[in-house]
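For reference, the structure is listed below as structure tokens.
All protein chains but one are shown at their positions in the complex.
Going in written order, the chains are labelled A and B, and every chain counts its residues from 1.
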Amino acid sequence: MSTALTGPSSSKASRVIGLLALASTAILLLVGLVLSPPEVDQADSVRLMYIHVPSAIASLYLAFGVTFIGSVIYLRTQSTFWDLMAHAGAEIGVMFCAFVLLTGMLWGRPTWGVYWQWDPRLTSTVISFVLYLGYLAVRKMDLDPAVRSRRAAILGIISFANLIIVRYSVQWWRSLHQGNTVGRDTQMDGLILFSFFWGILTFTLIFTWLLIHRFRLAWYEHQAGATSLDDAIAARRAERTPPLAGEAL
Amino acid sequence: MHWQYVIPGYVIVFGGLAGYIWTLLARIRAVAEQVPEEKRAFLD
Partner (left out) sequence: MSDRTVISDARLVLRKDLRIERASKVVISQVVPFAIMTLVLFGFGISPDARVVLGEGASRSVQAQVAPGLIFIAILLSALLALSRSFGVESADGTLDGLRLAGLDPAGIFLGKAGAVLVQLLSVGVVVTSGAFLFFSVQVDWTIARAVLLVTTLGAATAGIAAAGTIYSALAAGLRVRDTLVPLLVVPVLAPVLLGAGQAADAALFGATVDGWPWVGALAVFALLYGWVGIISFDSLLEDA
């Protein structure tokens, strides 16, 4: 696989995705904040849904999914591409996860009357957030790169399993105490539904752009590490050159 | 109604994204300087 670079941080493909993401964001802001009507029960706070749910999809499904898939493939094939992808996915996922928590709390205040409710989704998201902070901490470990990548890959796989265990255990725990907190079955106006799906589209585009660029950063870091090693080896060889040249003569 | 919660939410998300993208591009440029041109393209 190769990418044609037009500068240090962009290629043709990523530029197109970037422009699409920007245009899509502008439309989301216009439709989500201006054109779409307030909802019957939730009034204008429904507008938080257009960024909260897409952030959750980008984080928990797309980003952490990339980390899981990357980890599995890395363990099987030792592929540098998937190792770096797994790392890129986790970092972006943690950021979107923070967005999920913050917008969730802001949405909770008008809906529940409090910022934090022990809602199953919110509770399991905060635990997932810390899980992947741990993954990023392991990626920073001061170890031989191959050892670190292998340990991170194992962690990337069990973290995804944990994501599911945490999600279901919290859901089970809360289901004993209360029913659904938010009635999600109410009839949705056409523009509200459109904004919602447009939000998902927009965040998928943003996620893709971010993943490409975060991967590129990881690739450069990988290459810079390899390059400095090459330089060091070349320097050591240069030190050895004179006696060798003398021997040859 | 409830705009006082909607606006901070949008500011956090899009402000956060802008900040992350800004630092990401700065990080890419900084590390790219250490990588020779011919080694930048991804080949696996």
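Here is the rule we use: a residue touches a chain if its C-beta (ideal position, glycine included) is under 8 Å from a C-beta of that chain, and two chains touch if they have at least 3 such contacts.
Not measured: the values here are computed from a predicted model.
Participant: In the full assembly, spell out which visible chains the left-out chain is touching.
Facilitator: Output: missing chain touches A.
Participant: For a quick check of understanding: of A:Ile92, A:Met105, A:Leu155 or A:Ala224, which residue touches the chain that isn't displayed?
Facilitator: If we include the chain that is not displayed, A:Leu155 is the one touching it.
Participant: Thinking of the whole complex, not just what is shown, which of A:Leu29, A:Ala43, A:Ile57 or A:Ile127 touches the missing chain?
Facilitator: That would be A:Ile127, which touches the missing chain.
Participant: Using the definition of touch stated at the top, determine which of A:Ile17, A:Leu62, A:Met105 or A:Val166 touches the missing chain.
Facilitator: Only one listed residue reaches the unshown chain, and that is A:Val166.
Participant: Counting contacts across the full complex, list the positions on subunit A that touch the omitted chain.
Facilitator: 75, 127-128, 130-131, 133-134, 137-138, 141-144, 146-147, 150-151, 154-155, 158, 161-162, 165-166, 169-170, 172-173, 176
Keep this in mind: only the chains that are shown with their structure count from here on.
Participant: Spell out the part of subunit B that touches subunit A in their complex, as residue ranges.
Facilitator: Spelled out, the residues of subunit B in touch with subunit A are 1-3, 5-6, 8-10, 12-14, 16-17, 20-21, 24-25, 27-29, 31-32, 34-36, 39-44.
Participant: Which positions of subunit A touch subunit B when the two form their complex?
Facilitator: 1-5, 8-9, 25, 29, 33, 38, 42-45, 47-48, 51-52, 55, 79-81, 95, 98-99, 102-103, 106-107, 109-110, 206, 210, 213-214, 216-217, 219-221, 223-224, 226-228
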